Structures are given as structure tokens and as C-alpha cells.
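As C-alpha cells, the structure follows; a few thoughts come after it.
In this view, the complex is presented without one of its protein chains, the others remaining in place.
Our next item is subunit A:
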């Protein structure tokens, strides 16, 4: 506007008319109200995290008023939590031994070998595994993996429930998590690096293993860590298939209760609100929440690093 009025001869543009109102200055109460409502909804997600901590902390304080710290972080005794941590560790390690090679292999195929059309069909197929409810996986571990695979085919001496069967099925469930995030990381590696490698005479396998994979390493690590978080937090498979015995052992063929398994089994029974066993539920829950929180934060930091590089 100013250019027109200053360069042209004659009366300035818009002379004789009242000045145009600046619409941005107009008060719009509805706009502010809506903005506030949306903002409150967004902050609710923070409130949920704070809520989790507050929901857990009261019973946890009550719990430690009755049970000494040393009895909780002990390897034996009625309130010992370390056998549960050991059980979680065992099933998680078995799960990762299954999920990391298979998930990474699937990711490398999808990102380095599959054509675009093949990828569009294959990727949702892998992700279907994540859609199966965990109670169904637990039932599968009990009705197929333990009796047919472990006892008949591999002729292992295992009971009806055992950590091995739970860990294996848990691994299958974690495959899509590892595959999906690794695939993102591998795809994010710039095409020029592959071209450079191939121009130097490397074949596809060498390019994938020695150039693309190292370049995507922090993203792949994030995928593994997130898979670990899934395995630690998964409940139904281990509740059904890993047994109800607090057992600190290095033998995966034995029954081992995990932290999540303990929460589900104890919560399923009769526990009066405020009783020690009810409070113990929350103490184990708090430990589980903090453990997965640490794992998740590591994973988020790793993802951020691989996003920044390219």
C-alpha cells in the first residue's frame, strides 16, 4: 500500500475512505477459548505421567512403611523383588535373541532388497504380527510351543510352563517393533553412500552390512532398545506361559515369574485395598515403570541422534 501512495501522483490510494480496520486486532474470545481447550488436552498427556507417579507413590510409601527396603530388594523371601527382575531379564534376553536377528533381517530385506511394490505388500504383513493380542500369543505358547515344539520336536525336559517358551513367543511379538524402526533407520541412509560403495566394487551384501548398517547403527540400536522395552512390559504371554514361581535361576527351562506376571497374578486374586500385598503390587509397578522409563529415554535419545545425522 505504501508504495502506491508514495510513488503515484495525485491523491493517495484510498483517500477519503475511513481507514481499514486491522482484523488481527479484533478481539476473538471464542478463538482464545478453543485454543485453551486444545492446550489443556495436550497438557493432559503430561498430567497422565504425573498421575502415574502419584498413583503409584502413595501405596509404595505405605508398602515400605511395613516392609523394610532390604526385604524388597532381596533374592529370597516373600516380598523379594529380585527373582521377579531376574525372570523379566531372562524372558527379555530370550525374546531379544529371537527378535533382533529376525527383525533386523526383515528390515534389511525391506530397505535394501525389496522393490517399492514388494515393500508395500510385505511391510504390513510383518506388522500384522503386532496386531495379534498378547493373550492369544500366551495361549499359543501353552498349546503349541511348549508341548509340540519344545517337548516333542526338540525333546527338551520342560514343564507345562517355562521361561523359554514364554521368551520365544515374546520374541515373535517384538519382531515388528524391531523391524519397523530399523527399516526407518536403514532407509534414512542417503542413497549416495550406497552408490559410492557399489561404485567401489562392493556387492549388495557388502554394501548392506559394511556401509548401510554401520551408518544406521544408532537408529537400529534405538529399535533394539524399544523392542526391549516392549518385552519388559509385556504381560499376558509371561503370565500364562512363564509360570507363577518366584525363581532366581539361570536355567530357562524352569518356571520364572516376571514383574508383569506378578502384578497380573496378584491383581487377579483377592487383595483388600491397603493390604500389604495390594501395596506390593504398586511397588513392583513403580519399579517396572521406572525401568521402562529409563529404557524409553535411551531409545528416544538414540532416535534423535540418527535423525540429526542426515
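Following the convention adopted for this analysis, a residue touches a chain if its C-beta (ideal position, glycine included) is under 8 Å from a C-beta of that chain, and two chains touch if they have at least 3 such contacts; residues count from 1.
By definition in this document, contacts and distances are computed from a predicted model.
The subunit not displayed here is recorded in UniProt as "Phosphate transport system permease protein PstA", chosen from "Iron-regulated protein A", "ABC transporter ATP-binding protein", "Quinol:cytochrome c oxidoreductase membrane protein" or "Phosphate transport system permease protein PstA".
Only one of A:19, A:153, A:199 or A:250 touches the chain withheld from this view, namely A:199.
Mapped onto subunit A, the footprint of the missing chain covers residues 23, 28, 30-31, 34-35, 37-39, 41-46, 48-49, 51-52, 54-56, 101-106, 108-110, 113-116, 118, 122, 124-126, 128-129, 131-140, 142-144, 172, 175-176, 191, 194-195, 198-199, 203-205, 208-209, 226, 229-230, 232-236, 239-240, 260, 263-264, 267-268, 273, 281-282, 285, 288-289, 292-293, 295-297, 299-300.
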